[in-house]
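The excerpt is restricted to a subset of chains, each kept in its original location.
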Amino acid sequence: MQFKAMILDNTEVSPGYWRMRMTAPPEMLSARPGQFLMVRVNPSIDPLIRRPFGVFDVGMYQPAYTGAVAQPYLEMLYRVVGKGTGMLSDLHETDLLDMLGPLGSGFNNGPPGEEKIIVGGGVGLAPLYLLAKELVRDSPVRLFAGGKTKDDVLCITEFERLGVECYTATEDGSLGECGLVTQVLESRLDYTGNRGRIFACGPNGMLKAVAAIGKKRNVPCQVSLEGYMACGMGACLGCVCQGSGHSNETPDYRCVCTDGPVFDSTDLKWEGETE
Amino acid sequence: MRPDMTVAIGNLKLVNPVITASGTFGYGKEFSQYVDLEKIGAFVTKGLSLNPRAGNATPRIVETPGGMLNAIGLQNVGIDTFIREKVPFFRTVSTPAIVNFFGSTPEEYAELARRLDEIPEVAAFEVNISCPNVKQGGIVFGTNPVSAAQVTAACRAVTKKTLIVKLSPNVTDIVEMALACEGAGADALSVINTLTGMAIDLERRRPVLANITGGLSGPAIKPVALRMVWQVANAVRIPVIGIGGIMSATDALEFMLAGATAVQVGTASFVNPGAAQEIAEGMEKWLSERGISDVKSMTGALEG
């Protein structure tokens, strides 16, 4: 779906990380966690290509003026890394954005009651909040959030408010455990005897480590990937990743945009993996 | 009165001159949520080869000022899967499906043309000659008039369907290429494919694209495309399809003035998935506001 969204709020929530709330058509309320948006940062040709962002949250909000009825909204959480995200952070309330979405596949929630293990690195948390919101309805949910420093660990309060038990780790020890979030994840799995289902989003190195943990311990694991996207709808073939059967002789490329961005980690080929 | 928007390319009658470009519109179906296919002239499918092709490693795409580079590496499902999985969709729309294809020898091109010729759902061919000729040391067919003519003739020999040859802009003399293809039996020419370019990631000291170089498309190349369309249209008698950086109805009409009979919209569909239909509608509006009754009257109507 293509729609024009009006910005309601755009604030820096941690140094370099921004949260943008905007109006949305009612159809966005049924966006699956893990689905994403292609955002046209501005109507000029600079930047030309849309930028992909996860859906952080959707819901209804009550406009402040008397007599107004509640309206659907949409939220993104983004990190300023370059031109496009820099320009996004310059936008203000009432500015309009041209959006495509929700695109791609979402997470598979798995059976109710089961322990849900959410693993997020830095801005990788973005699509996991909506997921947590769904999962807490019928399952115990734990979040393992990691980052370089405490500035890279986002929105923990929001997750806690949902009733999610949060574990944090930072590489410099400025928040939670000192080290990688995967270490904290492994301690937890040691403790629970590898129960549950993993949902991960974050830098590629982290996803690879989480996928390896899932595989070794036989815990089902879904990952949400990134890819350099031009179209977001399976047409340009720019965003592909390697499927598990991939080799130079029998290539197996998948579109991150339409086959993903969420994949079962065993469906993918992880660099350096044998067989 | 609504202007007559129909144009003809070979045997092909199009409801309007707007076609979506190969590699930017999947196999037609992908964009059907955003574009009413019946409202555009035709769509060209992703470059097809005899055998499936994996394409290049990633990154395959990078944005550049006013454009983008792609090095997809001609990933495609191969003709068997194409016939099985993609062709059935063509039956569901009245819009002509033009099949873009390529090979690494003239024989491969001919074999593709022969097999596609049997498929009634395939309305026309667009031959992509921007591919390395394995027999001639990897020099691309599209930069050598003799090879280009050879490929064209090989396809012409096996089909009566409309045969469009898509020219590469990476040549000293595009007119020479155009004349060679016309002479070898092409019914129309698509002008242009992408310009070869490169992007570098300074911090990593590496080319951005896994393939090192890629094809430049988008608004950045429009002036070069317009010049080449003008040159080619002034030299050949067959219709020219203008391609390169078309983002709006104005752009499309400029290509028609330069001599194009129809246009293709590529990168614009990424920026705005409804672009092709909006451009067709915008052209019609522009013409009717000025009382111009037939879009065909724009072709080559450049003055001065």
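Structure notes:
Residue numbering begins at 1 within each chain, and the chains themselves are lettered A and B in the order written.
Note that a residue touches a chain if its C-beta (ideal position, glycine included) is under 8 Å from a C-beta of that chain, and two chains touch if they have at least 3 such contacts.
Note that the structure is predicted; figures quoted are calculated from it, not measured.
Just one chain of each kind is rendered; the file's full complex, by chain label, has copy numbers A x2, B x2.
As a convention for this text, only the chains that are shown with their structure count from here on.
With centres defined as mean CA coordinates, subunit B is found 36 Å away from subunit A. Within the complex, the subunit A residues that touch subunit B are 1-2, 40, 45-50, 98, 100, 227-231, 233-241, 251, 253. The part of subunit B that touches subunit A in the complex is made up of residues 23-26, 30-31, 33-34, 46, 54-55, 58-63, 65-68, 70, 72, 75, 218-219, 247, 267, 269-274.
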